[in-house]
Structure formats: C-alpha cells, structure tokens
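Of the protein chains in this complex, all but one are displayed in their positions.
Let's look at chain A:
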Amino acid sequence: MAVLHRRLLGRGVETRMLRKGKQQKIMGCTMGKSRIQPNKCDRVSISVPAIRAALLIQRWYRQYVARLEMRRRCTWNIFQSIEYAGEQDQIKLYHFFGFLMDHFTPASSERNLISHIFRENEVCHDADWERYFCYKDIEVPDSYCGPHLTFPMTFCGVSKLMEAFKLKQQQLHARYVLQILGETWRLLRILPNINHVSVCHTKEITICGTLKRLFLGSSTDVLFYCLRDLHGQLEDLLLIFYKNGLPSCEKPYIFNGDFVDRGKNSLEILLILFGFLLVYPNEVHLNRGNHEDHIVNLRYGFTKEVLGKYRVHGKKILKLLQKIFSWLPLATVINQKVLVVHGGISDSTDLDMVARIDRHRYVSVLRPPKVIRPTLNGNKAGSGRNEDASGPAEGRRRVRSLTNTSVPGQRNNIPRRSLHNLPTSGAQLNCSVEDELKKRRRLAGFDQTYREMKTLDSDSDPEFGEPTETQGHEWKQIVDLLWSDPTPQNGCFSNEVRGGGCYWGPDVTEEVLGKHNLQLLIRSHECKQDGYEFCHNRRVLTIFSASNYYEVGSNRGAYIRMGHDLVPHFIQYQASRTCRELTLRQSVGWTERSALRALRQQLFVHKSDLIGAFQEFDPNNTGVISLRHWATATERVLKLGLPWRVLRPQLINRAQHGMVDYQQWIRELSITEPKPEVSSLKTSSTRCSLCSHHYLKHEKVISNSWQVSDTSIMETMYKNHSNLETIFRIIDTDHSGLISFEEFRQTWKLLSSHLKMEISDKAVTDLAQSMDFNKDGSIDINEFMEAFRLVDLSTHA
C-alpha cells in the first residue's frame, strides 16, 4: 500500500489506530449504537454516567475536529490549484512568445518587443560584463545610513546585513549590492553543477527548502499587514538561524532553491545567503530552484521588488542576478548517498550527464534551446523541439508542457485531478499548427508573408547556431530537476498541471536512486502542511521552509538536520506573531476565508464564461439551474479540479429546492470592480494597534478617473492580470517601470494574439487615451496594475 502522508490523515485517527493496542476497551457505553465488546472492564469504580458522558463528548468533539480537517484540506486544495494554474499560465504565455519567435519574420514589430528575452547569451565576454557591472563608480552619499560593507566579505559584514534588514528595515546601497553580487557571480562560476558534500562524525548538516512566499490570500486586514509586509519571508530564514545557529565552519547548510518571489524581502534573503556563501564557501551550498529564473520573476514579483527598491541601478542588478541564477549549482549530494535537488527527477535523469552540462547556458529554464529548424511537414525533427498548444485553446490543462513525453499522452489518472488526454496523432498536430499560424497571424494583424523553412535569424543566439540533440536532452535534465513532482503512481508523465517537468512514480525513484547508488532524495518545490513529508516508501523527502506560505496559518515550515548516519531529523516552526496562539486547525477559519476570497476572485473574472456554461444547462432560460449542474459547469470553466460540491455551501448563499439563480449568484459574488482610476500609492509607516508592530500602509491617492466603453476589455484585464503585467515588464526593456502609449497598444496586440481573442483596436485606443499618461506620454506600470486589482467587498463586512 502506498505510504500515506501524515498530513492527509485526520491526525487523531492515525495516532488512535497506532495506539489501538494500548486503548482501553470500554463496553456498552455507546448509547446502544454498537455491539457491546466483551472485554474485561477494570474500571468498575467509575460511574457509568461518567463514562457515557466522556464518550459523548469525545464523539462529538472528534466530529468537529474532522470537519475542521476537511475544511483545511479544501482550503489547501484551493490555494494549490490556483498556484499551479498560475504557473501553467506563465508557461503558456512563454510558449506563446516562443511560438512568435519561431514562426514570424524578424521584422515583425511584436516580435521585436519580446525578442530580447530570448537573447540568452549575448555575444559578450565575461570581461565586458565585469565592466558593465562595476560598482566602483557608484558613490555612497553621506546621507546613507545603512550598513557599509568591506570586502572580502566577513562574518561581521553578514551580521551587519542581517541586523540592518531585520531590525532597522534598511536597504543596502546599490554599490554594495553590486559588489556582493559580483563576488557571488565570480564564486559560483567555479562551482560544479553538482556539489559533493561530506558530513563527518562531528558535524551535522542543515537542509532548508523553499523560502519564497506565495500569499494568494488578499486580505487587507490590519493584522495581515503586520505579519506580512513587515516580516515577510525573511522571518523564516531568521527564525531558522535563531533556532539552528548561523552557518559557519562547524555548521554547514544547504539551501534548496526558491529563495525569491512574492515577498517584499526576496532581495534581502538573497543578499544574506550570498553573504554567507562568500564567507563560508565550503560550508554553504545553494541549489537552483525554478524561481531562480528571470522570466518567472517577471510574473511573480521579484523583478518588481528590485526595480522598486533600486530605481537607478535596478536594471544592472537584475541582469547580474540573471547571470547568478544561471550559475547556481543544480544539485548537491551528501556523502555520495543523499541527493538534494529542488524539484525532483524523471525517468531520464542521468547525474553524469548533469555534471557535464554547461549549466550557465540555460538562463531561463522555461524554454528549450532552439534545437532544430521548425518544420511543418508532419515530421517532428528531433526530440528537443517543443511545439505550442495544438488545436484551439481548450483551457489550461490541455497545454503541452515543456517536457517531451516519451510516453504518449495516454494517461487517464492524474493524482487528484481529472485531466483530458492529449491529442496524440501526429497528423492532427500538424494540421492544427498550420491553422494556428494562419489564425494567429490574422488576429495579430501581421501582414508579412510567412516563410516556410526559415533559417535562424540574426536575432537568435549565435551560440545555438548549430543545434544539437544533446542540447535538447540537457535542457530536459535541468527542467526535470527543477520542476518535477512525485506522484503515488508508477511511471513518469509530463507535469501538465505546472506545465514543466514530470510527475515521477516510486518505481522511477528506485531506478534512479539505484542507478546512482543513492539512498535518499531530498527535494522541495511543493508546500507541505507540516513543513515536510515523506513519500515513495520514505525514499523521497520533501522539505519546505516557508511557513504561512499561502496565507497566515496555512502551514508550518521545517528544516532538516542530518548527521553522519544520514538519518533526517526535523525541526518545525511557524513564523507568526499572532496575538493569540492558534493551533493550526483554529487558524483554518482565517485561511479558509482567504482561500475563498481568492476563489471568488477567480469566479468573478470568469463570469462571462460561467454564465455561458450555466446557460447551456438552462435551455429554457428559466434563470435557475440545479446545484449539480452548477458544480459541473463551474469545473468546466475554471478547471481547478476542486470539490465544488463540498465548497458549495460557502459559495452559494441561496439555493432553493436544490436550484440556484445563477445570474443573481454572480452578482452576489461581492467582488467589486475597482473604480477605474489611476492613482499613485502613498506609503507610510504606521503602528498596529493590536500588537504594536510597525507596518507599511499603502494608501491610494486618487488623481484621475477614466471611462471605459468596452466592458469586455475590462474582464480580459482582470482575467489576465498576471499575463498583462508580465508582458508589460518584458516590453519595458530599460526597466524604467514606464511604458509608452505605443508599447501599451502593442501589449494588447500581443495579449489578444495569445488569447486568440479579438480586441478591437478602438477599445484599446480608447482605454489608452482615457488613461493618465504622463506628460512624456508614458504610464507607470505599477499604477496601472494597481488600478485593476480586484477588491473584495466582503472583506469589509
């Protein structure tokens, strides 16, 4: 029987089952509902009514706890589904760009907007880069009161950094940032792809997992500001250091990827980690995670964070970070027996091959290197080629993943979700790609003729000029290491849900570990309620160090201590200074509300599609449909694989005789479209009255209002909020945070092309014109996006 994860079981049940042997058997006290168990009763002195009372209370309380557990699990599913759907979206978008790159002539303007992100290795030597990144000319003014650093980096220096970040909320000067990053880059370049570490008798090594945050919860609760903005995920790192001790010669550490994105302190975490790396290069080991990827960062906020903090030098910092990320090692092996990698493995994982790769060529792992020329004649030339989604857009789950499945898409059973089969016929594939091309060209308004067998153009990377199949294989190795997830089923399948890497089964674990003579695989990548979880017969261990990942109270974080015997010991924690101590289950209510809010937002942005789907079940236009149909239709549109039936009572207030008035329900989702005003954000520091911590309060200062004639464009904007922002940031090549009127129009063209939607030029022009473009004809991206953040009315109820 597959080993089941502890978190999945009602905790009480598991321990009760284990304690079965020790349990006393009391008889006849169950209100006559079960058979009397004839066991000796050695407690005759206790009154029967008392025993009965105890049983009653226990029964009653356990039911309550089990229901809480159900809710917690549901909430979890909601967050996780939305998280993975977001990842899929991102990859889908990136696919689309790849498609554009491959299939359109160089001169097309849209392509030019985005081609720079594919220019992965500029034809520059490291020496040139060193000059570009030079910090020496950057002056530190006297007014700067943050930490001053000297190099080579010392323990004192890192301590200063930590103190500055934690206690004084100071920002490190750009000069020092570039210095640290420059040193880090130089160090990483000499490290191998796989670090080999030995742990001897006297030492123990500490292994930490994901440190980034997600925070899908969008509460504007005062308390949340407190916990979230101020402490962010830096708190977890500092908590680990506090509990476990700082890295040192006696205290080696491995950090297993995903250090950045979504919090407000991703950069600070990096600086601290890099600081320690510089001071203790033999004891501190960093593995690359899937979020150490500049394309992913565009969407998930790291880019925004850096540019927001460093207006002048942000672009340089980001570029240097890009290089650093690509130079991060891919894995660490402890005592030749324990493999530590961020995502996982696949059935083709070959560590010898991984050791030989030029890892820095894979700046972003989202896109395979251009391996072969694109052909449309039904010949799939080469294994590295990655094609865009075939056929009409069917919603997220049909998107082809980054990996090339050696197994044809026949799987029927994906853990916990019902996915459809991929089209497998080659002929089918090619017909639709051809059609796709034509459709897209038309939609995007391109007027160039398409050249069939176009050669690689000058825009693309000369390094990849002579593509090889090996590059395709190498790339797949890396993607699998950084994006894969374990699954209870045997086999290895492409990870459709995330859009990258594989799902690998226990048989693959045995095979790969056996092949390399390893005994344990430690990975991160998936959030776990208790901070860690075993699977595959305890041969795979997930370690997750970001507590409160989805929302305050959603989960604990954990780290591993491991000695010479290679037996993992876990330390759990939760970085949360809530005013009252809450058990994990008590905070269910809180996280649940947050999850439901996030879910209602998803429902809201899909309202047109939902109404359409509901109407299919309502041919006579009665305005009502059954709850069962409601569940079916909702899943059809949202494709989140959630138990809608279970969620129903919390999403639908009024259902009479098992029927729901769907129009009214949509209206009552209590989401309001924010006033379409472009405003600036005023940030001030305030004190929380509840626990007197300082936090940053953001207030919108409304300066202008504008009207939008076409409401469908609004809905598109909400639905594609993240995509829109990603595209903006890609277009904004100088990282100024501003885009011009023309770029704005081009963004919409790209987006409409990607979504295969007609968005009229007029609508876009109207929208652009009614916005407050600065005097120099540009608009601030942040402001624009902020104006389209949905506000949930029920928060204020």
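The rule is short, and it goes like this: contacts are C-beta pairs under 8 Å (C-beta built on N, C-alpha and C of every residue); 3 or more make two chains touch, one makes a residue touch a chain; residues count from 1.
Keep in mind that, in the parts below, contacts and distances are computed from a predicted model.
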Which of "EF-hand domain-containing protein", "Ribosomal RNA processing 4", "MIP18 family-like domain-containing protein" or "Cytochrome c biogenesis protein CcsA" matches, in UniProt, the chain that is not displayed: "EF-hand domain-containing protein"
Identified contact with the non-displayed chain, of A:Arg189, A:Lys243, A:Arg628 or A:Lys762: A:Arg628
Contact with the hidden chain (one of A:Val646, A:Ile666 or A:Met757): A:Val646
Contact partner of the left-out chain, one of A:Met70, A:Ile611, A:Met757 or A:Met785: A:Met70
Contact footprint on chain A, counting only the chain that is left out: 1-2, 4, 8-17, 19, 23-24, 26, 29-30, 33-35, 37, 43, 46, 49-67, 69-70, 73-74, 77, 412-416, 418, 488-489, 580-581, 583, 585-586, 628, 643, 645-646
